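Beneath this line is the structure, given in structure tokens, with notes to follow.
Up next is chain A:
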Amino acid sequence: MEEVVLRAKNMFKDFGATKAVVDVTIEVCKGCVLGLVGENGSGKSTLSSMIAGVYPPTKGEMTYLGKEYKPKSVLDARKSGIQYLTQEQGTIDGMTVAENIFLGEEAQFSKFGNVNMRKLNQHAREILNNNGLDYVDPSKPIEYYSFEDRKMIETARSLSQQPNILIIDETTTALSQKGRDRIYEIIAEQKEKGTAVVIISHALDEIEMLCDEVMVLRDGAYIDTIRRDEINPQIMRQKMIGRELGGLYYRGDVESTYEEEVVLSVENLSVDGLFSGISFDLHKGEILGIGGLSECGMHELLKTVFGAIKPTSGTVRIIEGGIHLTSTAVSVKNKVAYIPKDRDKESLFQATSIKDNIVAVSLDNLKTGMFILPKAEKKMANEEAARMEVKMQSVEQLASDLSGGNKQKVVLAKWLANNTKIFIMDCPTRGIDVGVKAKIYKLMDDLKHQGISILMVSEEMIELIGMADRIITIKGGKQTREFIRSANLTEADIIEAIV
Partner candidate 1 sequence: MKKLVSMFLIVAMLCTFAACGSSDDAGGTSPSSSNPAGDTTTDSGADKYKIGMIWYGNTDAMGGTFYAWANRAAEVLDVELVWALGSYTTADELADCENLINAGCDAIYFIPMDTAANLQLGNACQEAGVFWAISNRDIIDKEIYEAVYSNPYFVTHIYDNSYDVCKDMVKVLADEGYTKVCMISGDPTDAMMVDRNAGFTDGCKEYGIEILGTFQSSTDSAVIVDGVSNFLTLYPEMEAILAVSGTAGVGEAIISTLEGSGKEQGSIKVAAFDTFSGNEKAFEDGWLVTSCGGYTSECLVSFLSLINRVKGNEVSDSVTTLTLAPLLITSAEEMEIFSQYVDNPEVFLYSDEVIKSLVGSDVTANDYQAILDDWSIEFVKKAVGIE
Partner candidate 2 sequence: MRKQFRKIVPLAGLVILIAVFSLTTDGKFTSANNIRSIIMQSAIVLVAAVGTVFVMAHNNLDFSLGGACAFSSVAAYLISGGNMYLFFILCIVFGVLCGLLTSLIHIKGRVPAFMSGMCIMFAGRGIAQTAVASRSMLLVSATKLNNLWVFIAIIAVVFTIGFILFNYTKIGKYQKLIGTNPKAAELSGISISKYKMLAFIISGVTVGIAAWLTIIRSGSVSANTGLNLEIDVLLALSLGGIPMSGGSATKMRSVFIGTLIYFILNNGLTLWGLNANYVDIVKAAFFLFTVTISIDRSQKTLIE
């Protein structure tokens, strides 16, 4: 029924002492879309890299179109008909669009060593048009175009070579909704043509939508294959981490619940060039979500609310005491917290102990007389780290040694230590494994029930729908709509308001 195009049997890959892939067998069929999912370090990228020719397996055999398959390089694999799209930049600066499209194949356009640019551009033009990229000029230098356009051009290049297998490795993460939609289209088209598609992604909803089959990997080993109708994010997650998620992932309730009392009021807030006229009230015990495209201004909005960016006009006020948040110091003093999107650069002190990170904003509370005693610091750090279940050797360890998820736990611990009443979070679960994500969601739920308020920006619609009491959407720096939490709220509803 389904013709097997490639079979990789008993694949192993070691990097020094690290066993990235342990005895995995995978089959890719004509016209099928196969999803590969797993946490960071599960081996999914390594596996597909071996198929794409990036490096050879330590052990294992591959058969492609009935013959033994041992690609020497990515170019080799490409020539055989296996195209590989990744998250990073795949086109080369310093060359035109057309040159990039025909990279390595200029020979077909040259006579006696001179490349016929007109012909090159002509053919490139054709390829671009076939892939919905009419607006791209093949003779322009590639740097002229945005990251997304370049990714599309790269995709067009891959498709023009009529691949048998198309591997898409986390490509959609860096794209806008428009870009993602285009990729989905392409996948559907290729499936029709009979191309085998392998897609690797963290966005489980995407996987659910696109795939015929999903293979789950964990710690380099094969766990299970989920078929057609059984595919849903919950099952995938369960298999990815290997244990029951204790029932819920996001919040269990489907109603918007928060108290009447307003704790923070933003009025007509504007920063020239970024956003304008934003107003909203944050209530006690409320999780208020803010959604929008990456450049809509919402990230800067949060920084402005916290006091890190000076607004051109408008006010941010804490109702209790009527205090205006004019600087980060004022905010912190008033028990407001800010969790930046860029964890490593903006919220963590890398070459510093976990302890120093955790106590950083709470020093005033730790004082004995005029001084801060090491014993008090250690006590607080240990307590908070335990509360957040940070996986570490001791609080004296350097923060940089921790994994992404644990780093975020430390950041949260820091603010919890200060008895924060209002949290301002920017993409709090970005780049974090499913297990830790679940913990953070639970924490947010607990905080909400304690009467603590959360203002949250997220680029994951699902997260907003799953966690927020209300969602405000921002488009082009302006507020567009407000959605109330409900079981019927869908991504499509929100997306409409932000693009």
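Regarding selection, all candidates are chains of the complex that A comes from, given by their letters.
Operating definition for what follows: contacts are C-beta pairs under 8 Å (C-beta built on N, C-alpha and C of every residue); 3 or more make two chains touch, one makes a residue touch a chain; residues count from 1.
Given the structure is predicted, the values throughout are model-derived calculations rather than measurements.
Looking at chain A, find the partner in this complex that touches it; the options are 1 or 2.
Of the listed options 1 or 2, chain A touches just 2.
Tell me, which parts of chain A touch candidate 2 in their complex?
Touching candidate 2: residues 306, 308, 327-329, 331-333, 338, 340, 345-353, 356, 360-361, 363-364, 370-374, 400, 414 of chain A.
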